[in-house]
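Only one protein chain is missing; all other protein chains are in place.
Letters A and B mark the chains as written, and numbering starts fresh at 1 in each.
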Amino acid sequence: MKDTILIHLDTDAAPSAFDRIVAIDSGVQHVFSYSGVTPDNVMALVHGCIFTRGPKDLHRTAIFVGGSDVAAGEAVVAAVRKHMIAPARLTVSVMLDSNGANTTAVAAVRAANAYLTLGTTKSLVLGGTGPVGQRVARLLARNGGHVRLGSRTLDKADAACRVIRAAVPGAKIEPVAVGSSSDGPAALMGCDLVIAAGAAGAVLLPRKIRDTAKTLKVMIDLNGVPPAGIEGVELSDQGKDRDGVIAYGALGVGGAKMKIHRAAVAALFESNERVLDVDEIYALAAAI
Amino acid sequence: MKDTILIHLDTDAAPSAFDRIVAIDSGVQHVFSYSGVTPDNVMALVHGCIFTRGPKDLHRTAIFVGGSDVAAGEAVVAAVRKHMIAPARLTVSVMLDSNGANTTAVAAVRAANAYLTLGTTKSLVLGGTGPVGQRVARLLARNGGHVRLGSRTLDKADAACRVIRAAVPGAKIEPVAVGSSSDGPAALMGCDLVIAAGAAGAVLLPRKIRDTAKTLKVMIDLNGVPPAGIEGVELSDQGKDRDGVIAYGALGVGGAKMKIHRAAVAALFESNERVLDVDEIYALAAAI
Partner (left out) sequence: MKDTILIHLDTDAAPSAFDRIVAIDSGVQHVFSYSGVTPDNVMALVHGCIFTRGPKDLHRTAIFVGGSDVAAGEAVVAAVRKHMIAPARLTVSVMLDSNGANTTAVAAVRAANAYLTLGTTKSLVLGGTGPVGQRVARLLARNGGHVRLGSRTLDKADAACRVIRAAVPGAKIEPVAVGSSSDGPAALMGCDLVIAAGAAGAVLLPRKIRDTAKTLKVMIDLNGVPPAGIEGVELSDQGKDRDGVIAYGALGVGGAKMKIHRAAVAALFESNERVLDVDEIYALAAAI
């Protein structure tokens, strides 16, 4: 059996050491990293993957797309798929995890799922237009719950909701503006779950607004740099009861995120046809 | 015994994923790839190879030169050899396969050899001034046959023939111009073998001209992108009888090319003194 090889395509100027180390810890034998990857320079790399090994060994090569810019990563994945030759089964599996957005979103929603029945959960996603927030909202919507996607402006929230409705037919998702603190209580009204996925340094949910939400059961803050996005949640909270609400901080979600990342990379080598974006990684994580 | 390490020097902006994967499949334990390699920046890399391991372990390090530009690769190989210290046996083995030209040419001539006695074969090489075509013509001439090297202009064909005569004393090689379709019949007259190694997208030998060649026994088309360089040959032809002529297409030659590539990389580690260019790779391939 041929050695496993991960072709690591990074859209940044240097390939992520984080992603290389996790690849090894996933059991990959060789990681070949490329930086500055764009849709325009990826063809030869894809052809190198599909034209070197025979059909029965193509599942021993796979592609991982990373980097700090999620949109750039999505464009590279699209180009990668275009340059593979699916009708002739000349494909290798590919995974997207730019900025860790997919594995983080999956870990957060999995954490919520341990306490809530997602199909009947009402959620508020703060920072919902960012790369992690969009994925969190999409996963919650796909599980059938009612989702409020919060952003500072209603226009941006609405645009993100439309993208999710296109991906998830029948999604019960609505945009909410949470630009001023007076928006908070209404947005939280009736919610079982709040997930904050905003930029570092912004307090998205102050304590006094959170206290207005009497139905809240779980709160998850994905901000890794103090101050917390949800005031009162600690970085290391991992299912901690805080005044009757189950709390998770970024580090508390991190352990599961790492396990999911490793399991997803390992799963790439089970066939030569997997495409692992957020929904597929969520399905994988459920089976861990 | 020390691990095997292949220092992969690529003249392109990114190191070839193809060459890295094949290196692993050749049994190499570690591939260290460099891009943008030129004769001017290669010295430290060569010294890193020859000054790190003792004499009895130098054969566990080797250099592979690749990239899309064959002339650039040849210049790097020359610089690599200059920076090694042969009198003190401070050398490592080195292989050139820019653009796959050497392994492709060897695989094509090996395919012809399965049907023809090369020493008495009369051949026409179309696209004979390109990197693959020059190597095909040189191998055929070295085997003692009569070779016609075809190009659109006689001047360019003549220049390529002079280079081959310098490398192969006594080579029976002549330039032919095949710029217009009326040149075809004369160039093919008496030929047992035609190999097309032109640029993608150019039909070098239309069917109606090929039909004038009553002596033709084998035709090999190395063009990997339709339309075929030899009209009527299919990409996957691998010894297929087409109207009494044995036909090979690019994919039909490809399996042997991959085997030859892997065997050549593996052979680098048999001593610290091998220099594998097209003639040496041909000799290796004969022994597979």
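Simple rule for what comes next: contacts are C-beta pairs under 8 Å (C-beta built on N, C-alpha and C of every residue); 3 or more make two chains touch, one makes a residue touch a chain.
Note that this is a predicted model, so its numbers are computed, not measured.
Chemist: Of A:S33, A:T104 or A:N143, which sits in contact with the chain we cannot see?
Modeler: A:S33
Chemist: Which parts of chain A are in contact with the chain that was left out?
Modeler: Residues in contact with the chain left out: 13-14, 16-22, 24-25, 31, 33, 258.
Chemist: Across the whole complex, list the residues on chain B that are touched by the chain not included here.
Modeler: Considering the whole complex, chain B reaches the absent chain at 2-3, 5, 7, 30, 32, 34, 41, 44-45, 47-49, 51-53, 61.
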